[in-house]
Structure formats: C-alpha cells, structure tokens
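Encoded as structure tokens, the structure appears first; notes follow it.
Missing here: one protein chain of the complex. Every other protein chain is in place.
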Amino acid sequence: MATKAELTHFFQTDFPQADFLIDSVGEKSATIRKKINQGHLRPGGTVSGPVLMELADAALYVTILSEIGLVAHAVTTNLNINFLRKPSAEKDITAKCTLIKLGKVLAIGEVSIYSGDSPEPVAHAVGTYSIPPVK
Amino acid sequence: MATKAELTHFFQTDFPQADFLIDSVGEKSATIRKKINQGHLRPGGTVSGPVLMELADAALYVTILSEIGLVAHAVTTNLNINFLRKPSAEKDITAKCTLIKLGKVLAIGEVSIYSGDSPEPVAHAVGTYSIPPVK
Amino acid sequence: MATKAELTHFFQTDFPQADFLIDSVGEKSATIRKKINQGHLRPGGTVSGPVLMELADAALYVTILSEIGLVAHAVTTNLNINFLRKPSAEKDITAKCTLIKLGKVLAIGEVSIYSGDSPEPVAHAVGTYSIPPVK
Partner (left out) sequence: MATKAELTHFFQTDFPQADFLIDSVGEKSATIRKKINQGHLRPGGTVSGPVLMELADAALYVTILSEIGLVAHAVTTNLNINFLRKPSAEKDITAKCTLIKLGKVLAIGEVSIYSGDSPEPVAHAVGTYSIPPVK
C-alpha cells in the first residue's frame, strides 16, 4: 500500500517526465489531474487523443501502485479506450480509476476521464497491467 | 487520395507537434517512423507505452487521410492496443497500418509496431476513426 | 423509450432465440439474467466465455432499445471484454449495463457481469452500437 504523499514523491523522483497531479487515492481507486496547455491541443482546439490515453494509463498505474506498493515494475499489457466527447481546451482533465480485478499476475481497471466539472466523461478506458513476481 | 509528399507537408503545417516521419504510403496502408530520444523512455530503459499508443493513433490517421484526402477532420473513437515485447531504447520505432474497413462513416485499421529491424512486433493496435460528413 | 414489459415482449416476438430475462430497466441502464444449464458449460465446470460475451452484447442491446425505442435496427460495431473470475456452473449470470454515451449515431455502454450474488464481477465489457438513421 502507498499513500498519496508516497505516490506523489515516487513519481517526482522516478518518473520526472510524468506530468500529472494525484488528487486522491482510495480503496482500489485513484484520481489524477492534468493541466492542459497549448502543447496538448490538436487542430480544432481540443485536447489530443494521445494526451487522454497517457492519462488513462497513468491513472491505472497510480491506482495499482497504491495497492501493491512502490516496489514492483508493473507494465501495461492492454489498453482499450473509447473517445466519447470533445474535451475543453481550457479545463483540467481528470482521470478516475477503479480496479475491477487485482490478481497476483494481472490487474485490470477502468478509467473515466472528465473535462473540468462536466459530469459526462470525455473518454473511458479499460486497461490491464502485468504484475511481475516478487523476487 | 493524398501522396506521401502531400501528407508530409500537411502534418508539418497543420500538426507541428506531430513528431514522426512518413516512410511510405500504399494501397490502404502506410508506415510511419519515430526517432526515440531520452524523453520517450521510462525507467528500465524502454520506450514508454504512451509513445507507442500515440504512434499507433498517428499511423491510423495518416493511412485514413491518404485514402480520403486532407480535407476531413476525422477523429479517433476507439483504440485497443496490446503491448507485446519490450522495445529497444536505441532504435527507431515504426508503425505499419492497414485499413480493414473504409466506410463512409467509420474507418477501422490495424497497426503493427516494430522496434528497429526486429520482425516481431512490440505492440499491436486496432483503431476506429469517425469520418465526418462532407459539407 | 421502452418499458421492461415492452422489451420483454419484443424479444419474445422478434428474437425467439434470445435466451435471457430482463430483470430491470432504469435511466440509461438495464440488468438481464440468464439461467445456466449444462449446454453453457465448458470443461472444468465453468460457464463458457461465449455465453458471457453473448450476454454482454444482449445487455447493451436491451439498454439501448430501452432508450431509443423498439424501432431502430441497432447493430454492434465493437465489443471488448475482459474475463476476470471463474463463474459458478450452478448460479444464474446477471449482466448490468450502463450507457456512457448515447449519441445520434453511436451508443457506448459498459457491462458488469456477475455470477449469483457475488459482488465481484466475473467479466466486464465495453461495447459500441451503431444506430441507423431514422428513415
């Protein structure tokens, strides 16, 4: 188990390129947030798909580490994402992840992604991480 | 229909943040390439998953535009990706896309992603783009 | 909009091979149930994967028809399913669907599938239906 403070420290130290904030960590769940700037946009003034994919993947990773601790090198094996609505170019993006299975070998979670305060998700993802055996 | 030269010009002009080269464009297919640098890596010295997702998405987009031309604003509606093997940190990544359906409303393609000259893909994706109606 | 009674009548009349009961219909959601018999099992005494896939697809269809009415001929365009746990061979299977987008052209929903009263899902699916234009 890892707390929000421990996870925040871990990403700052070990993943300096990780560009998100951890909003909250709960029971098999976590919410992360990304501030949107010009480099995240695509023509038409909306947040690009890869930015949302990256955030979905990061939300899964944060949630899994919050449960199994900061040691293991879990890696994504599958990610399926549906893009549902056009995010605002001017609002933060938040990704809320809930694990639906946390096994010894595989962890699977779903992620709803929101733009600003809108209750309708802009994207929804389901992803699988492989958890390496403890040595 | 758009040629490799027209597509290359389009991405340089309209998507300046697009960070890939178009290697070839064929019959409902295209191959793009990305040079890997330090910013694309994750701990353990491998290319990060989001870099591969972004390249899969871009390969689909390039291939669809090569068929329908540079006008339409196609957007991704779904992307499913499997991560298969660990890419090298020192080799270019190439993404080869083949469309399996090009309808009036939806285009669907599959993408195999390779690291350097290895014949075994490091990732495989299937994605759907929504093609907006011509006005 | 269609009620539980209207949907039940529709499936009995138009889809006689549909082998499930509609438990409840709510706001952009529905729950259906399937009684498991010997023909639904695979070696090892568990419910076969295709039975769960079929139920996930049916739950999406019921939920979409509950919102758009019984007229349109919606068809599945994509289904992604994760198998999470081994279902019991002796318990009913229920599938709870919630729509995450109901657009004019595409409807997307997620489905959690349960075995008996266990709160942990045995499978989780996300699917997209194409909604044909009203003529």
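For this structure, a couple of remarks:
Should a chain be cited, it is by its letter among A, B and C, assigned in written order, with residues numbered from 1 in that chain.
As a working rule, a contact is a pair of C-beta atoms (placed from the backbone, for glycine too) under 8 Å apart; a residue touches a chain by one contact, two chains touch by 3 or more.
A quick note: this is a predicted structure, and the numbers were derived from the prediction, not measured.
Touched by the hidden chain within the whole complex are the displayed chains A, B, C.
Looking at B:7, B:95, B:108 or B:131, the residue that reaches the missing chain in the full complex is B:108.
The chain that is not drawn here is touched, among residues C:80, C:94 or C:115, by C:80. By the touch rule set out above, chain A reaches the unshown chain at residues 77-78, 80, 105-106, 128, 130.
Taking the complete complex into account, residues 80, 82, 84-85, 100-101, 108, 110, 112, 120-121, 124, 126, 128 of chain B touch the chain not shown.
Counting the whole complex, the residues of chain C in touch with the unshown chain are 14-15, 17, 39, 42-44, 49-50, 53-54, 57, 73, 75-83.
Assume only the chains that are shown with their structure count from here on.
With centres defined by CA atoms alone, the chain at the far end from chain C is B. When every chain is reduced to the mean of its C-alpha atoms, the one closest to the centre of the whole protein set is A.
Annotation: the chain A:chain C pair of sequence copies touches via predominantly the same residues, more than half of the used numbers being shared. If you average the CA atoms of chain B and of chain C, the two centres end up 33 Å from each other. Averaging C-alpha coordinates per chain places the centre of chain A 28 Å away from that of chain C.
Among all residues of chain C, those that touch two or more other chains are 80, 128.
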